[in-house]
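For this depiction, one protein chain was excluded, whereas all remaining protein chains were kept in their positions.
On to subunit A.
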């Protein structure tokens, strides 16, 4: 018995070793390497140790704060709007038969499987600033003049947020629908007997029971939102006047445009620290009455 246990333990370690190696190579090593680089002026032919210079320079840079602000605005609006919409859609498609549910889920999930570049082409046509653009031609029918959606500081961020909300809706719809299907029908039956209205059922049955899903989506959504890069890079390049420069784009430019890897790593680590603090705070705030 003891021998078998020892053998099983050995196998357990062997199995753990494989993901541990993968984690070490692809996660731990890059993080440690980035931390070291953040104290250096990186040069391919030999880096120089510069102490805290990269952090000091980052913290003195107004653009870093502007990018952080833009990123927070983007994440804080995108995540709740996307969750609210997907929650509403999930409730609406739940009463349908399974086949019809699948059609809706597939339709909403479709943008998630399309490449970001392909999506950006479609959204650029939607946001075309001339009267031929989809959105402008629709608004034009109501007498609204052409809007410079991506070219004006007043509308560029909102345009990216709308794009992010619709592009990311599918995943949330699928997760919420799965969570809603997990709610025992006896709760609804009991509520019906008590004469509960639709809104009362949503408020007192559905919402508390899907709260673990909501917490999960909120935390992962905020993390993804704070790391956002693609939409700004493809749609606006961060402009106009840095109105859509996100922290991710700033780090990308620092590293791959100016080859200032040291400062880029310092910025990335600062962003990671902010995301970690934000996630812990959010987790504690939302998960007080959640049972997993």
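Everything that follows uses one rule, which is that contacts are C-beta pairs under 8 Å (C-beta built on N, C-alpha and C of every residue); 3 or more make two chains touch, one makes a residue touch a chain; residues count from 1.
Simple rule for what comes next: contacts and distances are computed from a predicted model.
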Per UniProt, the name of the complex member that is left out, chosen from "Extracellular solute-binding protein", "Lipoprotein", "Cytochrome c-type biogenesis protein CcmE" or "AzlD domain-containing protein": "Extracellular solute-binding protein"
Option touching the unshown chain, where A:63, A:112, A:209 or A:272 are the choices: A:63
Residues of subunit A in contact with the chain not shown: 11, 14-15, 18-19, 21-22, 25-26, 43-45, 63, 124, 127-131, 146, 148-154, 236-242, 245, 253, 256-259, 261
